[in-house]
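Before any comments, here is the structure.
Missing here: one protein chain of the complex. Every other protein chain is in place.
Which chain is which? They are A and B, in the order written, and residues in each are numbered from 1.
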Amino acid sequence: MVLNCSDSDAKGNEIYALIKELFPICRSITGNGVRQTLEIIGKHIPLDIQEVPSGTKVFDWTVPKEWNIRDAWVKDSHGRKVIDFQKSNLHVINYSIPFQGRISMAELKSHLFCLPDHPDWIPYKTTYYEETWGFCLSHNQFLSLSDGEYQVFIDSTLTDGHLTYGECFIPGKTKDEILISTHVCHPSLANDNLSGVSTAAFLAKHISNQELRYSYRFLFIPGTIGAITWLCRNRDSVAWIKHGLVLTGVGDRGRITYKKSRRGNAEIDRAASQVLRQSADNYSIEDFSPYGYDERQYCSPGFNLPVGRFSRTSYARYPEYHTSADNLDFVSTRSLGETFERLNSIFRVLEGDQTYINLVPYCEPQLGKRGLYNQISPNQMAMLWVLNYSDGRHSLLDIAEGSTISFQSIREAADLLHQAGLLKEVSPGTK
Amino acid sequence: MVLNCSDSDAKGNEIYALIKELFPICRSITGNGVRQTLEIIGKHIPLDIQEVPSGTKVFDWTVPKEWNIRDAWVKDSHGRKVIDFQKSNLHVINYSIPFQGRISMAELKSHLFCLPDHPDWIPYKTTYYEETWGFCLSHNQFLSLSDGEYQVFIDSTLTDGHLTYGECFIPGKTKDEILISTHVCHPSLANDNLSGVSTAAFLAKHISNQELRYSYRFLFIPGTIGAITWLCRNRDSVAWIKHGLVLTGVGDRGRITYKKSRRGNAEIDRAASQVLRQSADNYSIEDFSPYGYDERQYCSPGFNLPVGRFSRTSYARYPEYHTSADNLDFVSTRSLGETFERLNSIFRVLEGDQTYINLVPYCEPQLGKRGLYNQISPNQMAMLWVLNYSDGRHSLLDIAEGSTISFQSIREAADLLHQAGLLKEVSPGTK
Partner (left out) sequence: MVLNCSDSDAKGNEIYALIKELFPICRSITGNGVRQTLEIIGKHIPLDIQEVPSGTKVFDWTVPKEWNIRDAWVKDSHGRKVIDFQKSNLHVINYSIPFQGRISMAELKSHLFCLPDHPDWIPYKTTYYEETWGFCLSHNQFLSLSDGEYQVFIDSTLTDGHLTYGECFIPGKTKDEILISTHVCHPSLANDNLSGVSTAAFLAKHISNQELRYSYRFLFIPGTIGAITWLCRNRDSVAWIKHGLVLTGVGDRGRITYKKSRRGNAEIDRAASQVLRQSADNYSIEDFSPYGYDERQYCSPGFNLPVGRFSRTSYARYPEYHTSADNLDFVSTRSLGETFERLNSIFRVLEGDQTYINLVPYCEPQLGKRGLYNQISPNQMAMLWVLNYSDGRHSLLDIAEGSTISFQSIREAADLLHQAGLLKEVSPGTK
């Protein structure tokens, strides 16, 4: 049950290295970019790769055609490549259909997107459900284009194929599961979401050789359609999910943001709040809203799973969001290490939370005769709290919340009292 | 179900014109003043006039004798009228018994009332349940009285007769009722309560040619004894009252004050709060207390009806309250128009509140294929909220409260989703 955390800076460096390795790949919600990404992750953790055919009905949705791209460019009348996919995979609108031809500047313009407010950045755009094509470029690049004819070439395919996702399951003592879900569909964007992907991989690796109460399931899936596909294929077993987190944008330098599950007071919500409160960091806790990442699917009313979202700066609250500025410089090893540590602490709370019954409930037990009385011990007060509130109705997390003593101290006090025969564990579900 | 509001300034002018027409009449809790008032209101809306005989037992009370007055004055020893009912009906204490005779200044003084703090204002006083007589006058008028004998004349009658009230019932699709109650017993006071009387009349007129879910019942009744009489005679049908408002003092220039029903969290309380919160106005929401206007009767513990009170400046919190300064200048067409609009909005919330079930509750439905996906539409977010919370346990008002999106946007989103077949209405009462 002990999830020890190794040095967080070292962990931050490891996570960063994997982000760097995955960065150049052009991912999308389907296609070889995801396969290649999962292959690399699979070197770190055992990954079960699933391929779901295009056209498969998944609830209200249909698995789309598979998209792949090899190259794309725009050449001016002098034959110079003025936009080049090889320089950045953000240049092509994700899911652009194949195209080639000579077109006028006027026509080209209707296929170009840039950000006048950030003239050096390339925006990231997608066209999953509308069959069209286009290019993204920096505003300065756009301004440098002169009138005349342009040659356009998009060497992509959009055909029946598969949607690909990876699943890493780490069995614990019980079938009760903790779900970690992270989207793996964005191309060269570091924070959104290689930070989540890489952190999830190292969390899975970290806990895989520890004794676990819960089973853990890590999903590396395309956003929206991937989560919907997974939920549809696993709808009969989601009841095992007792706690869950969506990991997105966990590497930027902003403060940690936890967004509560739709339930609002699920144990995962309380465990995350507890860990953040005990940390010295600045942080933010947000109520659930039906917008954001895949918590939208896990918390849809038919499922209403206890799944929160763990991020740093909330999506779309930083200008670099969905632009080429979300690059390898935008994420920090320190933030990644800290994120890793906090997530590990949340797991520790969930693993360690128990409800006990004080077996000596009439007056206080005499701690002195059991060698547990030491007024200057920091555990002394924690022991009194655990004894007084262990009436079968308060879990250790409840007691930590009520006492404002750290969960870890409460957990240690409970261990001492349990060893002394003063506490009995309430079987889970009795509470 | 759509209650469209016409231009509020024009409405304010109409309401004001009726106040002006009703202002000169000397009303009381019984008598011809009320009859004459109801007759004028009856030109705007269909009004059912009830006459309840004096002596009728109504719960713990008895309908009093009917009071009427034709004239009253005090003349000094030179025969000059120093107090004259024809100049202001506030000069005679309401319900003064008939009197005539010559009395000394000393004796007269024991029957005179004025306001030294506001030397130009005439106070408004009543003596419903004590058979006596008296005059009100301005402090300056009082100071000008010299010693000597005075001739007093009060040409009133206090005899068995009737208590009169008017009722306007506008049937809707259901028997469930919204009650609007306003007191009609005060003489020449504009804000208290011709503002409530006239606003209620125009609200009734406004909605009477609209398609309504609820039936609406407007009561134009004497304060206290009127409400008690009405409740006594209708005790078996009050269960149809699902929401209610007492309207008093709605024309002054102060901010709107909503006083909650005794239940504290009735739908009317939440609808009023919602409307005021969405308005840009400054406003105040007060908890229930067992003092005030006829909400005292509707919210007595035996009834405990969901009836709140809608006012502007709270009664007795403005110095003009119950004085001749509560005149036609004290009310403003703008305030009246705004009050009208807010009340209409409250009706719209009550009419439009529904609980739905999302028929595609597992993951989000694909809005795009239904033409409902448009990221820049203000309805997009509202649709996500409605879909996520339409689990049969949250009404649209709940969702508006939770999302802080306006009720109107939530209602519009629900309409779009309902048309698209994504929502099913929960039958009322199932919630």
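Here is the rule we go by: contacts are C-beta pairs under 8 Å (C-beta built on N, C-alpha and C of every residue); 3 or more make two chains touch, one makes a residue touch a chain.
Here the structure is a predicted model, which means the values were calculated and not measured.
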Looking at A:Ser8, A:Ser138, A:Ser215 or A:Asn358, which makes contact with the chain not pictured?
-> A:Asn358
Interface residues of chain B (partner: the chain not displayed) | 58-61, 129, 224, 227-228, 231-232, 235, 262, 289-291, 296-297, 299-304
For chain A, which residues reach the chain that was dropped from this view?
-> 358, 360-366, 368-369, 381, 384-385, 387-391, 403
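Here, only the chains that are shown with their structure count from here on.
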Could you please state the distance in Å, as a whole number, between where the Cα atoms of chain A are centred and where those of chain B are centred?
-> 55
